[in-house]
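A single protein chain has been omitted; all remaining protein chains appear in their positions.
We call the chains A, B and C, going by the order they appear; numbering starts again at 1 in every chain.
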């Protein structure tokens, strides 16, 4: 019987090692797999390349992973935050690299990576500094820039419901980057708010089909990042 | 109040005129908008370019549209059928053009057209006659062929449920090309098996968000192509 | 907000948003940028229905929830709590930017740091050496949405014009802006440059022209100073 459920959160990502490229789901705190990120801090892997829309908030979750010195490079669209100095300070000190990618191009690069599309053209960034040095091509009278698909060694994902096969649903705007990141990583690791039985999810309503999921751990009451930040919490 | 519902099937596509490019949903008979296709036969527009995975069955639906001499060119992956001689006879007589596109490339070209991606690279067809004469590019050690996004003037779509705003759901494998075609046409025309009230569809379960839909007509008991073919039916 | 109240000549933030809302046709699909553009949603003219898109995966975004009803998993692109109206749908980021990049959004209202007379927009970076570059979805929006409206103060806090011949800040997009709503005036970007559409109450053409760092054309039809 196929069963992708893992009992303990520590063992779900024990094989992430130094130098890995990791996609982390979420847009701000919504859909951010905070328990998996904290497990990655416990794991201690360094020199990571992390792909996320942002760079975390406060001193928990992704910001804590960065603050802990585990991240060599961020690939993101919006590394500023009103609640975190972690990334800006490291960036100004030259201690972390940044690849800035427009949000839609970031999403499409991840989607392309998952879909076996090595590269595509987009009009986004034409005429701006972000397309400088890149290949520009005129197609039917408009300029487009060539962008490459993104793939990762691991994806850390937060979902709402999961069955043992790895079918997933999400909650409202916590869906965001999670489903496309599931498709673009060699190993997709999921924290689910709720395990359900196979057959409980309507096949019409499954958002991530189980083919993209490798491991699932249940976290029934995940930490809420904004609440932690209000309390001034830090991890570890 | 936004209301995209149209009362009569004839008026829903009365503005389709000669030379239009039309995406037609469906994979075989599943998800094929047979009433809309028959309305297009009644409409009589000629010199059409039609994008569909197949070329229809029997002498109803898409096969009848082709048989009626309205189609100048088919873009499809699999124009053979065990139940129709309509396309093969016209093709051998040089009376219809054919652009043969692998099924996944066809799907991705439609998806790209809808997503504002003018072109992308794929490994499909490398080393085969279907990539001859096309631009080949080596990316990270593998050869890929450049393929272009597809757009259309109209899309004819079959769905299960629709609300007045144009949110759609589908039924099982009748989903197939329909959702991506909704995104890639200037005007998307839908036949729905059932109208529902705004708010009846769970926002987590909507497959085609209403932004892609222009007109909807209700067809509560659509014709079933395979049953028509068994009876030897023809249209008109 | 404190620097622009109705006591002064010109439009305040709410009035600028209201002017923009008036120009959006019924049934439009609209994406609102962070800041003053968000206020547009409060001023939908009677008889019109707009459907709001937020790029983090929601079509049919509604107003802020009642206090205490906030859901950290139901937010907008500015990461603030919102609601979903009946007829809404949720989708992932890939699908969300299909709507944007694919030209399916009718109108986007954005803030600006600079707008050039050819419609170039700069609103993401001052280009300062120590600035943390952060572009978000702005470049995707200006490249993909059919009509780009800008709401912005006419000048910076220090009185420096934001409407210029050429942007000195790094661009968000080239030749993308259609119309600008400032505290002083509504101005179109035309093939001939900036052209006044209408003036805010108590504001003169000469004042607007003086605070604009590029030629300003008078309106094609006469505009009364209201």
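Going forward, a contact is a pair of C-beta atoms (placed from the backbone, for glycine too) under 8 Å apart; a residue touches a chain by one contact, two chains touch by 3 or more.
None of the values given here were measured: they were computed from a predicted structure.
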Practice problem: Specify the shown partners of the omitted chain in the complete complex. | Solution: A, B
Practice problem: With the full complex in mind, choose from B:2, B:98, B:219 or B:233 the residue touching the hidden chain. | Solution: B:98
Exercise. Would you indicate which residue among A:10, A:211 or A:224 is in contact with the undisplayed chain?
Key: A:211
Quiz item: Which positions on subunit A touch the chain that was left off?
Solution: 1-2, 111, 113-117, 163, 165, 167, 183-184, 198-199, 201, 203-204, 206, 209-212
Self-check item: Positions on subunit B where the hidden chain makes contact
Solution: 27-31, 53, 77-80, 87-88, 91-92, 98, 100, 102-108, 110-111, 122-130, 170-180, 207, 224-226
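Quick note on the criterion: only the chains that are shown with their structure count from here on.
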Quiz item: What is the chain whose Cα centre is as far as it gets from that of subunit A?
Solution: B
Practice problem: Would you mind pulling out the distance in Å between where the CA atoms of subunit A average out and where those of subunit C do? | Solution: 29
Quiz item: So, what's the distance in Å between the C-alpha centres of subunit B and subunit A?
Solution: 34
Quiz item: Where in subunit C do residues touch two or more other chains at once?
Solution: 58, 84, 90-91, 97, 100-101, 144
Practice problem: Identify all positions of subunit B at which a residue touches two or more other chains, and write them in rising order. | Solution: 115-117, 203-204
